[in-house]
Every structure is written in C-alpha cells, then in structure tokens.
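Have a look at the structure that comes next, please.
All protein chains but one are shown in place.
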Amino acid sequence: MVEALTQNHPYDTVPKQAPTKPSSSPVKLDIRNLSISYNGIPALVGVNLKIYENEIFGIIGPANSGKTSLLKALNRMDMFDSAMTVSGEILFDGYNIQRWRNVYALRRRIGVVFPLPVGLPMTVYDNVALAPRLSGINNKAELDETVERCLKRAALWDEVKDRLQSLGSLLSGGQQQRLTIARALSQNPDLLMLDEFSIAVDPVTTMRIEDVLKELKREMTIILVTNLTQQAHRLAERIAFFMNGTCIEIGDTESMFSGNVTDNRTADYIAGRFG
Amino acid sequence: MTGTVRSLAAATPSARKQLDQLDRAWYIDKIVQFIVFASGISAIIFIVGIFIFVTKEGFGFILGAFDFAEFFGSPRWKPTSEYNPTYGILALIAGTASVTGLAMLIAIPFSIGAAIYVAEFATGKTREALKVLVELLAAIPSVVWGFIALSLMNPLIIELFDVPVGLNILNAGIILALMAAPIMTSIAEDALKAVPDRYREAAEALGATRWQVISKVVLPAAKNGLLGAVLLGVGRGFGETMAVLMATGHSINLPDSIFDSVRALTATIASELGETVVGSDHYQALFTIGIFLFLITFVINLCADLVVRGIGKV
Partner (left out) sequence: MFAASGLNSRNNRRQALIRILFMLMTGLLILPVLIILTTLLYKGGPAISFEFLFGNPTNGMTEGGIFPALVGTIWLVAVALLFSVPLGVAAAIYLSEFAAENWFTRAINLAIINLAGVPSIVHALFGVGAFVLFMDFGTSILAASLTLAIMTLPVVIVATRESLQAVPYAFREACWNMGATRWQTIRRVVLPNAVSGILTGVILEVSRTAGETAPIMFTGAAFFLPFLPESVFDQTMAMSLHLFVISTQVPGVPDELPFGVALVLIAMVLIMNSFSIALRIYLRVNKKW
C-alpha cells in the first residue's frame, strides 16, 4: 500500500539540474522538503534529494551547513534529541522512515560514522562483534570472520590483529576512527554514511579506505560527507553542495568539477576560494 | 559472499517488510522502559505513602482530642496523665529549636570555613585526604554520637562548667554540630567548587589577593549553594533522633540557659511510642508530631532545592 503510494510519486527532487544518474538504478533514499531545527533554530531548510542504490553520493560544504544534521535525521537520531525537530519526508526504500515503528531495525541497516571517533570501552573484538551480537548472532566462527573482514576493510586489521583483546577506547584517535568504520561495516548495512571520516586518519590510510569504499559501492549505497572537495571528487559520482542550511546545488561530480555549475558560491567553494 | 552476510540476511529476510516489524529487542526495550519508569516514580510513591500512612495513624487524634491552640501553644506534654492528659508540644519545639539553633551556631561557621579551606586553599593530597576524612565523619551512626554524648561529653561538661547534669542543650548542640558539620562541609565545598575557575583567574589578574578573591568573588557566586548547605544542615538537625534523645537529658522544659535539659520532638516519639497502645490518643498524638516533623522537613528540603536549583527552572 504505502509502497504503491510513494514509489512512483511524481516529484522533482533536483532543484536546478536533472539527475545524471541513469534511472535504471532504483532510488534508495528520497528526501522531500526536509527541514531540521534545534529548539526552533533552523539548521536545514527545504532539502530535496534523491540518492540511488550503489552510488557514492558526496555532500560538500562549509561548516554549519547542515550536513551532519541531515545524517542524524536519516538515522532517526532525532528520537534521542528532544531539541531536534524534523519535518518533511524521508523515504528509505520507498518507506517513510518517520512512520516506521521499529527505528532500531532501520538503524541496523544504516551504518554511520560521525567525525568524532568513538571506541567503545570494550575489547577491539567486542567493538566489532557488537552489532552482529545485537542481531542475535553468537556463533564464534561467524563472529571471528566478521571481525576480521570488517577490520581489514577499515584498514585496521594489521595494527590490531595481535591485540584484539585490548580496550577499543584506548586506541589512538586514528585507530578509533577506523574502529568506528569497522563497526559500521559489521552491521552489514545497505546504506553507509560517512561524516568526515578522514579527519583523524593519516593520508596513506585514507587512501586505503577510499579504495575500500570504491569496492563497497557494489554492496551498498554510500553517502560521503566531507570537507575535502578533492575527496568528493575522487569518490563520488554525484555531489550536493550545502551551505547555510540549504542545498544549493546537486550535480554530476565530473561536470561540476569541470566548472559546469549554476551558482557562484558552488564554483567558489569547489575552487577553494572559501570554506 | 561469506557466512556472516548470509546469516545476517537470514536474520533480516526481506529487506523492506521487516522494517515495520517489532522484534524481540523492541518488546524487551518497552518492558524495561516500563519497569524502570515504575521504579523511578517509586520515590514519589514512597514520599506520598509516608505522608498518607503517618497521617492515617494520627488522624483520629486530629479530629478528636486535638486542639490547635493547646497543641502548639502549651508547654505541657502530659499524655499519660490519668485525669487530664494534655498534648502541648511547645516545650518540645523549644527543645528541638534550641538544640538545632546552638548546633547551627557552631556548625555553620566551622563547616563553611572548612569548606573554604578544602576548596580554595588545600591542594593535591591534603585536599583528597581532608575530603575522605570529612566523608568518613559523616558516616558515624547517630546512636554512636548519642553514646558519645552520654559517656564522654556528659562527665566533661559536669566537670568543666560545674553543673549537676551534663545532658543538656550544650551537650546535644555540640554533638549535633559535629554530626551536621561534615555534611554541610561537603555540600558547601561542592558549591564553592562549582564556581568556575575563570572567575578566580579574572579576579587574580586584577591583582586581588587570595582572600579578596574568595570574599568578593567566590562566596557571592556560591551563595545559593551555601544557603542550600545550611538549610540541609538545619533539616538534619531538626530530624535527628537518637543522638538528641540520648544527649538532651530528656526533660520537658522551656529552657532558660544552655545548661538546661530539654526534650526534642523526635526524641519524644522515639521514647514514648513503644509504651503506647495502638490507636490510643497518646499513640495518635505521637503520629501527629510525626506529621508536623514531616511537613517541616519537607518545607526545608523544598526551600533548599529551590535555592540551589533556582525557582523557575526545571
């Protein structure tokens, strides 16, 4: 029912440019007129976005542009933040996430990495095994396999394979950041959201993770929020430029970086003139 | 792909349909929420329960033999008189007030002074050691304090002041001061520590001495917290039972001097309840005193809370 009503909604999500993604790929996320405010102070106003399955979608923009708020709303974190109000619609696989009763099931399918690395105060192994355990997997061999695979993908395995039993919260900042990524991957999500994941990670490791992301794209949809326009350029197929709580422009990465933009601010930001 | 992925997929069969389903974790979470909420409101239930049950036991007296003017205006507490029992608690109030008053006179300056020393002067190990010591002092049970009043303070006061009885306002006041001071000290210390360091730094940058910083900046900024500490100390003194029972000499008196023996409200209940018949006027009168004590301490605690946290805020 709901599916039938929402899936083929004739709604133009792209304000200034037509989507360049071939329409053969199904829509993973359909964000319609999304506004977010904290205690009445708006953080994000009237955003319309479509994100397709198996693409890497980049979100760039200066600080306080509402990027992180968007991710929080997608993950329904407003449930835990009484100051945060969300209006508008977010359709995930065609379902309005505000109407899902089981928010936890939604979050289990969305992996998210926020910029502040958080190693939980349990062993490295338990950190990564937590999500599978939460969904009821207790088979040792299976957990071992998941832990190893996720840590390898997060480019952390070589550093911690000999001390999986040490505390995750006592790793270095960069290691904790990758541990957070490994944890997000351990959920085996179909949507992965990365919010400035490379802040605490050295350039070489960043490149390794970026390579992994390009591979992961085959299994999941990835939203990449970043301050580094070059990173967005390297990874994303399409990019949205956010500023002051609005989505200024959405477009194909290659065409945007080759100067094909309609808004001066976007051009200035991409060229590195501010931000 | 790997086994994990397959089993995750198995655990979450249809990608879409499952999102609207409530699973075991969801139900357990709701049940836990209900249990902890019920436990959370238990504190309110207990407080209301205390009021209801104490009132219930004393209600017959309030409707019957209770006479407001006599109860609060007469110093004659003679509930066991065969012909004409009178229930005046004025002397008991005077007893409680005089002991608490003296105790606060001693305890307030000392505990605030000690709090200032611990918070503003002492550093490192000394500070930690003092805090631990103060905390240990607060843990000494009141019956032990009562015993100290009886066995150590009593002869000491008789000898020092050449009075016939050493169980009096002075004795109880000192004991109560020693009991209340650690608690007041630690609350006052918290209040002083809550004043941000930048206030102190700003004042020091202007060339203020340590004492000027404390008296002109820290104390005014912490005055609500300090007042809260004092109020809680008063509440503690008011409600103290065993130590006061054992230290005051237990004679019903409107006192003239600190060497007079008195009797406190709490002590009266403690010493007489065991000898009364359940449901008798005397029994119910003791519960009526209990209601009075409950209301007074409730108001004191409410005031302390309002003073410390501010009136309008939640």
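Chains: A and B, in written order; residue numbering restarts at 1 for each.
Here, contacts are C-beta pairs under 8 Å (C-beta built on N, C-alpha and C of every residue); 3 or more make two chains touch, one makes a residue touch a chain.
Just so we're clear, the structure is a prediction, and the values are computed from it rather than from any experiment.
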item	value
Full-complex contact with the absent chain, from A:Ser37, A:Gln98 or A:Ser169	A:Ser169
Absent-chain contact - pick from B:Val36, B:Leu105 or B:Leu160	B:Val36
Which of A:Arg108, A:Arg149, A:Arg178 or A:Arg238 contacts the chain that the document leaves out	A:Arg108
Chain B residues that touch the omitted chain in the full complex	25-26, 28-29, 32-33, 35-44, 46-47, 49-50, 53-54, 56-57, 109-111, 113-114, 116-118, 120-121, 130, 132-137, 139-144, 146-148, 150-152, 178, 181-182, 185, 209-211, 232, 235-236, 238-242, 246, 266, 269-270, 273-274, 278, 286-287, 290, 293-294, 297-298, 300-302, 304-305, 309, 314
Chain A residues that touch the omitted chain in the full complex	75, 77, 80, 82, 104-109, 111-112, 114, 116, 118-122, 130-131, 134-135, 167, 169-170, 180, 183-184, 187
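The criterion applied here is as follows: only the chains that are shown with their structure count from here on.
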item	value
Centroid distance [mean C-alpha coordinates] between chain B and chain A, Å	52
Interfacial residue positions of chain A with respect to chain B in the complex	3, 92-95, 100-102, 104-106, 108-109, 132, 134-137, 139, 141-143, 145-146, 149, 188, 190
Chain A-facing residues of chain B, complex	2-5, 7-8, 11-12, 15-16, 18-23, 25-26, 29
